[in-house]
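In this view, the complex is presented without one of its protein chains, the others remaining in place.
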Amino acid sequence: MGYDAKLRVWRGDDEGGELKDFTVEVNEGEVVLDVIHRLQATQAPDLAVRWNCKAGKCGSCSAEVNGRPRLMCMTRMNTFTEQETVTVTPLRTFPVVRDLVTDVSFNYEKALEMPAFQPPAELKPGEYRMAQVDVERSQEFRKCIECFLCQNTCHVVRDHDENKPAFSGPRMFIRAAELDMHPLDAAENRKEFAQESQGLGMCNITKCCTEVCPEGIHITDNAIIPMKERVVDRKYDPLVWLGSKIFKRAGA
Amino acid sequence: MARAINSEIKAGRGSPHGGIFLDIASRRTPEYIRKRLPSMYHQFKELADVDITAEPMEIGPTCHYVMGGVEVDPDSAAARGSIEGLFAAGEVSGGMHGSNRLGGNSLSDLLVFGRRRAGVGAAEYATKIGERPKVAQSDVDEAVTEALAPFTRDSGENPFALQAELQQNMNDLVGLIRTADELEQAIKRLQELAARVHNAAATGGRAYNPSWHLALDLRNMLLVSECAAKAALMRQESRGGHTRDDFPKMDPVWRKVNLICKLDESGVQVVKQDIPEIPTRLLDLFEIDELHKYMTDEELTRHRDGGSLSDTTAASEGGAVNGVRRETARLARRRRGW
Partner (left out) sequence: MSAPAAVRDIARRRATIAGRTLRTDRWWLQPLITVVGLVAWVLYAVIRTATQKYYWVPQYHYLTPFASPCISASCIPEASHLGQWLPAFPPLVPFAIITLPFLLGFRLTCYYYRKAYYRSFWLSPPACAVSEPHKKYSGETRFPLIFQNVHRYFFYAAGIIALLNTYDSIVAFHGKTGGFGFGLGNVILLANVVLLWAYTASCHSCRSLVGGRLKHFSKHPVRYWMWRQVSKLNEKHIWHWRGRRWARSR
């Protein structure tokens, strides 16, 4: 049943580090996180790894397994052969704290920049009413567990740290879409904010965010592309553009 | 349910991995299951290749919630005891949910008491004290020395191995079904573990070092374990999440006390503390019939229908008497316009 797996884990901190080889016992039904825990308990007590629920619900255990961004607790060991070396590395896109732990502050700060839900002025708490068909689209985005695997995979920042100030990333795009599609959100300028402040235009819809999302959220098809279309409504529709020019001139 | 599962497994009717089978596929449509239990569906599919819309799943009882916790003042959420300015709400505070939390109540607890009690209470306290208390340098030094001690224990034990042992002990002996023998055995083992826990060693540096964190946390885990075991031994009844094989019945006398754990030089001490009487206006919200199971006859004399109680119970258990009592209760309800 059990076997000894070959594991290669990145160990180090912001001063440097390297991939280290280990041999760790694996039992039936185990996931990568189990094996990392066994490694920690038996051979490398100071191995830094972030985790919480071991059920794919808290989004803490994000890492890269054989180069693929994954939740360690949702990656079964039996998806690898017993001979295969399983390489576990920290998320590449964020500064490393130690071993498998990175500092994901970037994502929280981008979330803070996002204007919050704005309820209609005339409604008091308790008076909000929404139809299910109207909230359904937003509900898909509420499944997000903030694992930031999409943020990590997105080449816009993964390959270009310098884009970080201008680009909020796919997790924030689904938040933008969620609010823009929210039946009760009264904010007027979400589309402009997405394009001008979140860097929606930098996304080239290559869909890697969708490929890695452990919650199966259709980030590109249901959030980013609809938002791009909504931005076109506002910004690149020549009729609207012409209209706004003419009326501005007339008013001035 | 957990108890039922346990007895099935004990009777040798368990599933291959020592659990039982839960089948929702035969009771609900696949669409319903996917819509209402998306996480469960997803997890079984991803982790076990089990499609719960088509086949049964293997399950077993596990620790889900801690009913005990920091004793707090019910109005201000300030912790009772000697630490001033400590407030607690949520799972870490004790007493809110009695002997067994109902599903969904935890999140409501957090929302209501997190703000009303702990949040507002702490804010009030902070504005009232005026001057901030000063920490004595000697206390800081002592805390630092204690915190760094695991790095100095060259021959100390691996904290992960200790934690596994502690877990096993608690699972085997202070688990779902308890007996005096096993609880005593558990307490003895915990006392043996104590010395080893205080010799747990950490290796490596101070940055994000799980072995160090665990070496420090183990001391608290040990204390909480000891509290749970000692209180469970003292409480000679079964109630909510606490089941004593040797005292299988719920006893209304035990409902009247909380067990409070205190730490002194000789270790964890458990003392009985009377819980406040239920105000009559709350007591009267219930039918007296519903309360017999939970309250002593003496307590029930305070109920709106409790005046004649001693006569009626002294009289026969006859249906007529009960019938009369129920009738008056119904009238009472109508009067209140329920």
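The first chain written gets the first letter, and so on, giving A and B; residue counts start at 1 in each chain.
In the analysis below, a residue touches a chain if its C-beta (ideal position, glycine included) is under 8 Å from a C-beta of that chain, and two chains touch if they have at least 3 such contacts.
Everything quoted here is computed from the prediction, not taken from an experiment.
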Which displayed chains the unshown chain touches: A
Which of A:Asp4, A:Glu82, A:Asp134 or A:Glu192 contacts the chain that the document leaves out: A:Asp134
Sole residue of A:His37, A:Lys54 or A:Lys110 that reaches the chain not shown, by the stated touch rule: A:Lys110
Residues of chain A (touch criterion as defined above) contacting the omitted chain: 10, 12, 14-19, 64, 66-69, 84, 87, 89-90, 92-96, 102-103, 105-106, 108-110, 131, 133-134, 153, 155-156, 158-165, 180-183, 199, 201-208, 211-212, 221, 225-226, 228-233, 235-236
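FYI, only the chains that are shown with their structure count from here on.
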Length of the line joining the C-alpha centres of chain A and chain B, rounded to whole Å: 35
Contacting residues of chain B [partner chain A, same complex]: 38-39, 42-43, 46-48, 158-161, 164, 202-205, 207-212
Residues of chain A touching chain B in the complex: 13, 29, 31, 40-42, 45-49, 55-57, 74, 76, 97-99, 101, 143, 216
